[in-house]
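Right, subunit A next:
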Amino acid sequence: MSGRVLEAGLHLLDRQLIDSNGRLAGKVDDLELEVPSGGGPPVLTAILAGPGALSRRIGGRLGAWLEAVANRLRGGDDRRPARVSFGVVKGIGSAVDLSVPRVDLETDRLEAWTRDHLIGHLPGAGHAPE
Partner candidate 1 sequence: MRRSWVVAVMLLVGGCTGPVRSSPVYESKAGQTAEVVASAVQTALLAVDAAEDGKAYGRYLTQVLVEAEEDAGAAQGTFDGIQPPDDRADELRARLDELLGDATDTLADLRIAARRGRFAELPELARPLPEVAAKLDEFAEAHG
Partner candidate 2 sequence: MRRLFSVALGILTAIGGFVDIGDIVANSETGARFGMSLAWVVVVGVIGICLFAEMAGRVATVSGRAVFDLVRERLGARMALVNLVASFFITFLTLAAEIGGVALAIELATSVNYLLWVPIVAFLVWLVVWRVKFDVMENAFGLLGLALVVAAVALWRLGPDWGGLLHGATHPVVPQGEGHPTWWFFGIALLGAAMTPYEVFFFSSGAVEEGWSRGDLITNRLNVYIGFPLGGLLSLALMAGATLFLEPRGIEPGHLSQVALPTLLVLGKLGLAVLLVGFFAATFGAALETGLSCGYSIAQYFGFQWGKFVRPADAPRFHLVVLLSILAGAGLVLTTVDPITVTEYSIVLSAAALPLTYFPILVVANDPDYMGDKVNSRFTNALGSIYLLLLLVVAVATIPLMILTKAGS
């Protein structure tokens, strides 16, 4: 990833993530920054996606409500927001293009769950509409 200086607020947040197959993989809900051990400005290490990340950014009542819904849906004890390492970011244009298919991403958890437990069971789920 070239060292492009971006205004993170304007150019990265809320952008659509698109995987290597052109499928939609969520939005840039929040960003993970790491301060390098040797000092210097914080470095963008990952994109955070999913209702958990979003609710924190929205804050306030609305965010808290969103967080509650998200936790409900996620179940389990895994309360971390889904993380997309910056290493898989291929390019940033009007959307953020990723170099991997979305099944490889943490953000696909809920989508996969829905597919496996609900929608996938309905007849015709695997076929394109006619």
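The rule is short, and it goes like this: a contact is a pair of C-beta atoms (placed from the backbone, for glycine too) under 8 Å apart; a residue touches a chain by one contact, two chains touch by 3 or more; residues count from 1.
The candidates came about this way: all candidates are chains of the complex that A comes from, given by their letters.
Note that the structure is predicted; figures quoted are calculated from it, not measured.
Colleague: Thinking of the complex as a whole, which of 1 or 2 is in touch with subunit A?
Modeller: 2
Colleague: Which residues of subunit A touch candidate 2 in their complex?
Modeller: Contacts found on subunit A: 13-17, 23-27, 29, 49, 51, 54, 57-58, 62, 66, 94-95, 110-111, 114-115, 118-120, 122, 124-130.
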